[in-house]
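Removed: one protein chain of the complex. Kept in place: all other protein chains.
What follows is chain A.
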Amino acid sequence: MSETESSTSEVGELSRRPGRERGREDGKFGRYGGQYVPEALMPAIEELADAYERYVLNNEDGFMDEFRERLADFGGRPTPLQRADRLSERYDTEVYLKREDLLHGGAHKLNNALGQVLLAKYMGKERIIAETGAGQHGTATAMAAAHLDMPCTIYMGERDINRQRPNVFRMKLNGSEVKPVTTGRGTLKEAISETMRDWAATVEDTHYVIGSIVGPHPFPVMVRDFQAVISEEAREQTVEKTGGLPTDVVACAGGGSNTMGAFADFVDDESVALHAVEAGGSTLEVDEEAGVAPNSASLFAGEEGVLHGARTKLLQDSDGQIMESHSVSSGLDYAGVGPELAYLVDEGRVDPVAVDDDAALEGFHRLSNTEGIIPALETAHAFGYLEEHHEDLGERVVVNVSGRGDKDLDAAIEETDQRDVPNAPDMSMFTGGM
């Protein structure tokens, strides 16, 4: 058997793993999911569902082989599973880090962006659009688009542009156009609405690269499948390194793409506990009158509703108006969450937990000063959870390091400055006050 044939059959087998069958047929995860979009987009979504089945599930024209090859050569996969020695000692448990921060671009986002831009090319689309919150998805999409020679426009909330200037520069460096969104509070949900408007006008030749497991079918299943490579590798690497499965997998959750990516191939392993760590912000209370949730914990505090193409759990007021969310990490700052995660939480398979801004910042500093890894503020929530709840966890914990923190340094300095973070470095001698 040739190498190509071997990899084709392996790819086919992987895409048929039971944990990845959920939602494929009709886009429904129990009561969640679906296709709630303007009529003008429905044909594009049907076309995408058809392309997903042909190219992703059935590896037509060797799509998945090319995807895997590009993920390896351009992306740098597989990423390592690293034992965290100091954290293991601190918590008296085996802590392993799945190093998605080492993927090209510095975050797990490239897995999905590369998959979708390549798929758009196979579909004969001529233009890519995307939206971004923290800028990680936008950066990954801009990189993938440059790599595959596709013109690309990225919508980003004005407030996020100000919070994430290095990522804006990176997107522009890679040749993408960055369009500021000024409506609403100028964050991710407004950017998503704006990108959907662009798509409604350009749907015939444009593909919208949704950045998480949200949106109308087939996006939640397709993004999960592109990200499932994280758990596929983590599962094999854990068995290889330790001789068994982990007891717990911990991942931060905003929209949920790194979360489902880290969980996908463990969902059927009932012995493995799955913890989705949401941004608790400053408090889990909501200000219904002001329409503001000072957190982004839609799994934890949200109610069922319909937004951006899917039925899922949302931060909303009693009338159904979507609330402004908040997190110290702009990458988690979204009022919704992927429908599959909402379903798995209802089923009791995924444990939703929330970590507040203070604990996330402590997690940020702890991973930096104990392990020499500066995590994204999104990722830092997972380490905040580890600090607070390590006694509730089993003997072998895998934490998904979803991204690196270089992009967050300005925000981390500013946020640290506003708080008494016990494990933060003392910068007063350098700056005259930190």
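In this section, contacts are C-beta pairs under 8 Å (C-beta built on N, C-alpha and C of every residue); 3 or more make two chains touch, one makes a residue touch a chain; residues count from 1.
Following the convention adopted for this analysis, contacts and distances are computed from a predicted model.
Colleague: Looking only at the UniProt record of the hidden chain, which name from "Dihydroorotate dehydrogenase", "Tryptophan synthase alpha chain", "NADH-quinone oxidoreductase subunit C" or "CopG family transcriptional regulator" is the right one?
Modeller: Options "Dihydroorotate dehydrogenase", "Tryptophan synthase alpha chain", "NADH-quinone oxidoreductase subunit C" or "CopG family transcriptional regulator" narrow down to "Tryptophan synthase alpha chain" for the missing chain.
Colleague: Specify the residue from the set A:Thr79, A:Asn167 or A:Gln316 that touches the hidden chain.
Modeller: Hidden-chain contact among the options goes to A:Gln316.
Colleague: Looking beyond the chains shown, say which of A:Gln82, A:Ser193 or A:Thr370 touches the absent one.
Modeller: Within the whole complex, the residue contacting the unshown chain is A:Ser193.
Colleague: List the chain A residues touching the unshown chain?
Modeller: 34-40, 42-44, 46, 183-184, 189, 193, 196-197, 200-204, 291, 303-309, 314, 316, 318-322
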